[in-house]
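As you look at this complex, bear in mind that one protein chain is not there, while each of the others sits in place.
Chains here go by letter, A and B, matching the order in which they are written, and residues are numbered from 1 within each.
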Amino acid sequence: MTDTTPKIIEPTIFDLSSPGRTGVTFPETDVPRTELPQSMLRADLPLPELAEVDVVRHYMHLSKFNYSVDGGYYPLGSCTMKYNPKIDEDTCRLPGFLYTHPLQPIETVQGNLALMYQLQEWLKEISGFAAVTLQPAAGAHGEFTGVLIMRTYHKSRGDAKRVKMLIPDSAHGTNPASAGMMGLKIVQVPSDARGNVDLKALKEQCDDTVLGMMLTNPNTLGLFDEHIEEVCKIIHECGGLMYGDGANLNALLGIVRPADLGFDLMHFNLHKTFAVPHGGGGPGSGPVGVAAHLTDFLPEPLVGILEDGDDETPPLFGFIKPAKSIGRMKAFHGQFGGGFVRAFTYIAMHGPDGLKDISQYAVLNANYLLARLRNTYHVPFDRICMHEFVAEGQFEGSDVRALDIAKRLMDYNFHPPTNYFPLIVHEALMIEPTETENKDTLDAFAEALIKIAEEAKQQPELLHNAPSTTQFGRMDEVRAARDLVLCCWLPEDYEQQE
Amino acid sequence: MNAPSNLKYTKSNEWFDPSSGAMGLTDYAQSQLSDIVFVEILVAAGDTVEAGIPIASVESVKASAEIYASATGKVITVNKALSEKPETLNSDPYSAGWMIKIENGEPGDVMDSAAYEKYCAEQTK
Partner (left out) sequence: MSWIPLRTKNTAQSKRNNSMTYIPISLKERDAMLGAIGVKTLDDLFKDVPAKHRFPKLNLPPALTEMEAAAELADIAASNENVHSDLISFLGAGMYNHYIPAVVDHMLRRGEFYTAYTPYQPEISQGTLQGIFEYQSLMATLTGMDVSNASHYDGATATAEAVNMAYAQFRGKRKKVVISPTVHPQYRAVIRTYTQGVELDLAGDDGNADLDSSPEELKSLIDDNTMIVIVQYPDFFGRIYDYTKLIEAAHSKGALACVVANPTALAMFKTPGEMDADIVVGEGQPLGIPLWFGGPTLGFFTTKKSYVHKMAGRLVGETVDNHGQRAYVLTLTAREQHIKRERATSNICTNEGLLALGSAIYMSVLGKSGMRQVAELCYHKAHYAAAQLSKIKGMGLCFSEPFFHEFALCVNQPAEEVNAHLLEHGILGGYALGNDYPALKNHLLIAVTEMNSKEQIDTLVGVLSEANHD
């Protein structure tokens, strides 16, 4: 009988627990004890018991299983996995930032408020918008904020029949999900043969029931819409608003300002464009910029100048509530420590020329990879790309799919690109190198992909069985969903353990 | 694609059995969704369903879909066993995988088995 008990590589924190072990302890109370309300106490707190060294070793072991930007290249399209500057880690942890409470009197936190105000101003300058809120906690949160602003704007004009949101077929899932959260009807707009928004199809959909359009530009195909101004014009002509998904802003810093192209509002992803680290799934930060006609609708609170300064005295910064605000999007002010301080440090260290370099080199790197790969992988759109491009992960006469190519890349020590997105390309592989990869890495990546294409034809089983050189292999996802184990606990006989 | 000849089929890949009043999703639909992990029947016995309204929500490992009523009528019974074993929809979509049964069912916009098989071939392109 074969033993089917799964092999455990690293026990869980509950597995490692042993009765009576202590980690960090605290002093005895220095005040008289007050009787505890016995009837309201919990009977038992079955949390793990570990010594500090055990905790450290456990998390060190876990860290070894992770791929990370500090360890290697992540060509993830639309994620902008650029290098995270270490100075940002230090600045955001300065005690003056770390130990300030959001509800402190504003006079005691003018440093924080000045930083937030400055960041708002810098993001305005970069994007061309008239005002910026820093409050949304992530891109999707920014999108929801944007949709609320759009709807409230129309409502304030007495226009309640605008219930449709136009969204391209290449859009990220958060776009329709955000519009869906507002109960809006999503109308999908197709792309044309060159990867632009299909203008004819767009015009057909535009009427006075359209709230607006959500568009990423450059789009998720990595292409700058050749008719972007026309698209904005068409939407404006039917009274709608243009929302920009700023996930791909890494291609546009110092290149063009979205507001100049006709966008009415846009969210930023500080954890993409501005190098705030991804943290394995957050925290992110999703500020939203708006044009002048939408300023009144921004969420509260916004950071503003309450009293002007002069040559001798600094201004007094504080919070203001926009006149027709959509309300509060989350408690407190937004991702200050994680997002604002890091992005502020980043922008301060780049300046206008540095920001332009970022986009120029991000686009250079993507086009270089495109040039090296287009003879091996089919790229559906024959155009200069922006900071990313999409190729098809499939070959004539082979049953190898994007998934297999992605897994095989791990055997070459690369994180796979984004796959199966956007939905409009079959077996999509979306590749975004970012500007912080050197030419050697790009060449090695291209060579790996070319070799994998060769393997796909000659030895497809290498791909189907990949990854085979990593500690962990392909997962049984069906079992995970059907047997559903979402938690572990201390064993039943825990207290009796020696 | 398996499409029994005694059943009727919709463009959204549901089947209807005029003799028993049962309906569910087709073999083609389950193969597109692949491993189904969650089923929620959205209607109850006594409800009236109209062809085209959602009667169930299905999730697989990689996808999610709404199942629409293929006929109009009053719901007599729903298949409670599906929530325990959603994989039945993959293994036996036409028999044990029935979702709801209606009485006095009036089929909606349906086609016969031969037409459906042709339609599936087109969908796959």
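The working rule: contacts are C-beta pairs under 8 Å (C-beta built on N, C-alpha and C of every residue); 3 or more make two chains touch, one makes a residue touch a chain.
All figures in this text were calculated on a predicted structure; none of them were measured in a lab.
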item: Omitted chain - touching chains that are shown; value: A, B
item: Of A:241, A:298, A:329 or A:405, the one touching the omitted chain in the full complex; value: A:329
item: Touch with the omitted chain, as defined above, among A:208, A:399 or A:476; value: A:476
item: Per the touch definition above, residue among A:158, A:280 or A:397 touching the missing chain; value: A:280
item: Contact footprint on subunit B, counting only the chain that is left out; value: 37-38, 40, 42, 59-64, 66
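As a working rule, only the chains that are shown with their structure count from here on.
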item: For the subunit B and subunit A complex, residues of the former touching the latter; value: 35, 37-38, 61, 86-87
item: Subunit A to subunit B touching residues, read off their complex; value: 477-478, 481-482
